[in-house]
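Attaching a single structure in structure tokens format; questions to follow.
As you look at this complex, bear in mind that one protein chain is not there, while each of the others sits in place.
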Amino acid sequence: MVIKAGIIGSTGYAGQELVRLLLQHKEAEIIWYGSKSYVDEKFSRVFGNMFQIVENLCQGDDLHTLCREADVIFTATPQGYLASVIDEEILSQCKVIDLSADFRIKDVAVYEKWYGIQHKSSQFIEEAVYGLCELNREKIRGARLVANPGCYPTCSTLAIAPMVREGYIDTKTLVIDAKSGTSGAGRGAKVPNLYCEVNENIKAYGVTSHRHTPEIEEQLSYAAGEPVMLNFTPHLVPMNRGILITAYANLKPGVTKEMVYDAYQKAYKEEYFVRVLEEGTCPETRWVEGSNFVDVCPKVDERTGRVIMMGAMDNITKGAAGQAVQNMNILFGLDETEGLRLVPVFP
Amino acid sequence: MVIKAGIIGSTGYAGQELVRLLLQHKEAEIIWYGSKSYVDEKFSRVFGNMFQIVENLCQGDDLHTLCREADVIFTATPQGYLASVIDEEILSQCKVIDLSADFRIKDVAVYEKWYGIQHKSSQFIEEAVYGLCELNREKIRGARLVANPGCYPTCSTLAIAPMVREGYIDTKTLVIDAKSGTSGAGRGAKVPNLYCEVNENIKAYGVTSHRHTPEIEEQLSYAAGEPVMLNFTPHLVPMNRGILITAYANLKPGVTKEMVYDAYQKAYKEEYFVRVLEEGTCPETRWVEGSNFVDVCPKVDERTGRVIMMGAMDNITKGAAGQAVQNMNILFGLDETEGLRLVPVFP
Amino acid sequence: MVIKAGIIGSTGYAGQELVRLLLQHKEAEIIWYGSKSYVDEKFSRVFGNMFQIVENLCQGDDLHTLCREADVIFTATPQGYLASVIDEEILSQCKVIDLSADFRIKDVAVYEKWYGIQHKSSQFIEEAVYGLCELNREKIRGARLVANPGCYPTCSTLAIAPMVREGYIDTKTLVIDAKSGTSGAGRGAKVPNLYCEVNENIKAYGVTSHRHTPEIEEQLSYAAGEPVMLNFTPHLVPMNRGILITAYANLKPGVTKEMVYDAYQKAYKEEYFVRVLEEGTCPETRWVEGSNFVDVCPKVDERTGRVIMMGAMDNITKGAAGQAVQNMNILFGLDETEGLRLVPVFP
Partner (left out) sequence: MVIKAGIIGSTGYAGQELVRLLLQHKEAEIIWYGSKSYVDEKFSRVFGNMFQIVENLCQGDDLHTLCREADVIFTATPQGYLASVIDEEILSQCKVIDLSADFRIKDVAVYEKWYGIQHKSSQFIEEAVYGLCELNREKIRGARLVANPGCYPTCSTLAIAPMVREGYIDTKTLVIDAKSGTSGAGRGAKVPNLYCEVNENIKAYGVTSHRHTPEIEEQLSYAAGEPVMLNFTPHLVPMNRGILITAYANLKPGVTKEMVYDAYQKAYKEEYFVRVLEEGTCPETRWVEGSNFVDVCPKVDERTGRVIMMGAMDNITKGAAGQAVQNMNILFGLDETEGLRLVPVFP
């Protein structure tokens, strides 16, 4: 049986990446190319790479019709959208994997504060499962609604969790400096995202206020078993794809270089998609481009007593569409790597 | 039976792309990662994308040993190398697909003039088959030695051949203006290929003297049934991958817009990898990146009586490694698209 | 006496470059920062490079007020705007240098056909002087209204005119293949100009229909003394600044390599801004970035009997704002290079 998948928001960058991945997935078939802006246009006129591969027209966003035809719905939609339409009828008929932030944060007050919008379906927050596959695999298996993690939270959590879980770092000293390619800014027509504005430039943005902050804090708090508060500063990099995380924290007394590296090895030795690099190697976004890998590596500074935790990932694959497919694989009992054994494209 | 493939020159950009493609090919297995510069180093230390995917060490370039173990050898080596080592012993034991220019040009004098080197194995030139799959499929099938076409010649020939074959253009007016991403310049450490020299720049190079000129002329001459001489001007573009061809020629009297477009449709209607775009659409390299597609489209200028023939392609996939795998598929009787149904990666 | 300059459209890329140049001009002062979109905002909030350099607020576009205060008005505005407002009152009080296309083309029917809009002030077309300084210097001197040339026409005309003027080429065979950085597309918020759409891509656009075609044809017709019709194909390159022209034409019988090169030397030996490169050198956009230079060089192909005429220029300096300042210098009797002896910025 082939999984019937519908995509709401298929004409954004994450939605289009979902299309790319699902087309190369043996057990799934796309039955719905949802798009608010391009209804009735050929999908392949919006994305010329799909010419002669996808013949479908873009459709609307009627989830109530779609849920009767689809086994799974992916929503790659603006914040607040899914919360405004989801209901028991939809959830009782098909799985939903939401790439927006609507169901990622358990505390609705925190969501509403950082996102500045009212949550329209808080009754489903409790039930939703945070879809960071490597950490929540078991819970995802039986879920109806998966909150697919944000790009920065995925890379940050995977790069830092081993240290937090082992209690090796003082979480009060944690600082995350993140860098992202421009596809993370979406396909909206805005002056700051124009080629000439982004090219030959680097800048921080959302300093102290980026919405992924509480999401990262929540996940690391679970790993730590205590509340974690941190600084998270994203930067916009002139490249298409990729996220790099450079995180800093003080090591607790007695924690050695060996203990640190071993903790990463232990945490990820069974994980296909998380590659712990050889000691002394720095992750680079070029080595994961187009794939679902996350490369991580710690580096201890014995002089200052800090550990630098680094991670690299493709923001629209493992950071969005790839992880969404990985979640689908878990939900439907498939091999978790099905359709995702992509060799990174270089150069 | 899985095809055993050896790669000589696996640590250049084309060689590494061969590795990426063969790893995702169901019927082939790489048994030899040849590299002059990195013998005994782990291949994945040279290309971090291969970490935990390829465990092999780089090996030398002993074709006589390799030919006894491999079913096919790919040589992604500098001009003149294969000609200096190939012999009957190798060819009698395995297939050879040569990504260099050594056996592409039938007239050895032309080769020696444009390449400025003496050909060491001219006895095999006659036998070698020019591996432009869409044009030479039948001849490739039985070959022992396939001369995998150059990147510019592949894109140029496929973009122009329909016009030449139909006799629709005056070949004496043919001008090809080509643009290539920088991976085409190879991985050699040279100042002109440094990031800061290439970035924020465009330039022509090899004007009137680029070595792909006679190769294009030869192939178009076959298509025309008469000698073709043309201008070919490549340009270096600040991007990693992609070739764009913009070719100009005078239409012969009586040739209409409809006849021109129909000729392309007719030429490629059975071809999976050559996509004739909808009329009025210009090929763009971003729509083929990472794939084996060639997008072509003509545009007739009724005002001037010319046709502009355009083609876009990924220079290291269809322009090198992808076509090499396509040739392997033909040589071994596989579905020609095996391992090559790659959806282009965007953005 | 310092020249009082007003800029209408100062918040586009060309307008902002005008600001940069005029700020470094000893004899001019900017008294008006016009901008439709940012009235009453600080100019330096729109362009952070101007922080603490320009304290002015953006103003509206009231040319009738401005013309009483300014000695010269630069209009860096959309096509049709200046034609819709200009009148004798404005022209009798100050000089106008128009960076739009409104007064570049002498035949109003040609203008209306290629631009698809009606010309609202055709009575001033006759009087307007085409401001390609190196060719029209004497006429510019006494003008009231200067039509500042388009970017592609400036580079194309300067790169080709010497051949046409000497009668060395068959103009019926002339083909211009042009490549431009993305600042040429302007600062409007459109999806095709987003970073991720332009980056890692090259494409042709406006094939057979680009509006600069008739402008180039008109100027080359003057140089030839007979009507010139040609193909002009622009391409969008992933870089901020720069235009490269690669033009092709058949040489007339008897024209030698020496004659060709000498024609360029002769044409430009007195010109500061046009640099005829050493024989065999190809112009590159990186060598002119941020400056008012145009680098040109021909290359004869004796094999095919063609000459390849190449030119490189910064599209928003010599191709727009720099040439506008050069025109101002001529209009006001200053040294033509005042404020423009900028050393190109590399890398």
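Just so it is clear, A, B and C label the chains in written order, and each chain counts residues from 1 on its own.
The criterion applied here is as follows: a residue touches a chain if its C-beta (ideal position, glycine included) is under 8 Å from a C-beta of that chain, and two chains touch if they have at least 3 such contacts.
Please read these numbers as outputs of a predicted model, since none were measured by experiment.
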{"item": "Touching partners, among the displayed chains, of the absent chain", "value": "A, B, C"}
{"item": "Of A:K4, A:R137 or A:K299, the one touching the omitted chain in the full complex", "value": "A:K299"}
{"item": "Absent-chain contact - pick from A:S37, A:T65, A:Q118 or A:N231", "value": "A:N231"}
{"item": "Candidate in contact with the missing chain, chosen from A:N136, A:T246, A:S291 or A:Q323", "value": "A:T246"}
{"item": "Given C:L23, C:A189 or C:M259, the one touching the chain that is not displayed", "value": "C:L23"}
{"item": "Absent-chain interface as seen on chain A, which is shown", "value": "173, 175, 177, 179, 181, 196-197, 199-205, 207-208, 229-231, 233, 235, 237-242, 244, 246, 248, 282-286, 289, 299-301, 303-304, 306, 308, 310, 312, 347"}
{"item": "Positions on chain B where the hidden chain makes contact", "value": "13, 182-183, 185, 187, 189-191, 193-200, 238-240"}
{"item": "Residues of chain C in contact with the chain not shown", "value": "13, 16, 20, 23-24, 47-53, 183, 200, 240-241, 275, 277, 281, 284, 286-291, 295, 341-347"}
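As a convention for this text, only the chains that are shown with their structure count from here on.
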{"item": "Fraction-based call for chain B against chain A, same above half, different below", "value": "same"}
{"item": "Cα-centroid distance, chain B relative to chain C, in whole angstrom", "value": "38"}
{"item": "Computed distance of Cα centres, chain C from chain A, in Å", "value": "46"}
{"item": "Whole-Å gap separating chain A and chain B, where each centre is the average of the chain's CA atoms", "value": "36"}
{"item": "Junction residues of chain C, two or more chains touched", "value": "196-197, 199-200, 238-240"}
